[in-house]
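One structure, pasted below without further comment.
Every protein chain but one is kept in place in this view of the complex.
Entry: subunit A
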């Protein structure tokens, strides 16, 4: 079987972590070719070629592929699909934008957010905010699959796959990019960080979110947030952890002023160690926390930051 893995390319750079995690799942399905597409993609293709177990890398550079707009990216993948039994990508917002479009053009179902590979046709995926795990068997000729990266270890380095340059498909010209508002930060990325410190509505304001950020910086951690904290404007949207935000599984997850709604738990309950700091001893977050501290966050968090 042959697998086409869509590498996660943003502004010409390969996201090695998410691509390497999806590669681990893809390798269980067959020989993996990685596709790197973008306005600039050769540096990303060179990175992808070094991942362990990659058979070949396809590099497509074209202005139309610059911001991973769904229509030209899907058209490119569909033009290549004939050679592959599986089309796979890490379940990022980019891939969730593109893969269902690819699947519909191929008249197959997409299998989203796969957390386990049983065999080439059979996959496990969480449903109902992770309250159930469903095993599904696909009867489609081609499988289009996105991989929940939090559940797979990244493939290693050490490969030296050949890179082949290919051209883009015709751009349907339906949409154009206007701008990106991307916050740059020196902190580790949320989905690959070893430690995540998240704040919820209990933090109370955007300025008090600095307490969370200081603790995170002391721990070398990424910062996350609950939906309520994002909706209230305390934190940007890309920090949201949960059913409809990012899924994380760090070594240590610290939830501060977060009640523990199932939609939040869906994004973090596979963390190795969970710490909860909440003033309400009945808060549901304590039912999943390894270590719970019933305390006012405005005294406990500064004290913790200080003593670490």
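As a convention for this text, contacts are C-beta pairs under 8 Å (C-beta built on N, C-alpha and C of every residue); 3 or more make two chains touch, one makes a residue touch a chain; residues count from 1.
The rule is short, and it goes like this: contacts and distances are computed from a predicted model.
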Among "Cytochrome c1", "uroporphyrinogen-III C-methyltransferase", "PTS sugar transporter subunit IIA" or "Electron transfer flavoprotein subunit beta", the UniProt name of the subunit that does not appear here: "Electron transfer flavoprotein subunit beta"
Candidate in contact with the missing chain, chosen from A:14, A:29, A:69 or A:193: A:69
Absent-chain contact - pick from A:26, A:41, A:150 or A:195: A:195
Identified contact with the non-displayed chain, of A:40, A:86 or A:227: A:227
Touching residue (missing chain; options A:1, A:133, A:170 or A:210): A:133
Residues belonging to subunit A that touch the chain removed from view: 10, 67, 69-71, 74, 92-94, 96-105, 107-113, 118, 122, 125-140, 172-183, 191, 195, 219, 227, 230-231, 236-238, 243-244, 246, 251-252, 262-263, 269, 272-275, 281, 286-295, 300, 303-304, 307-308
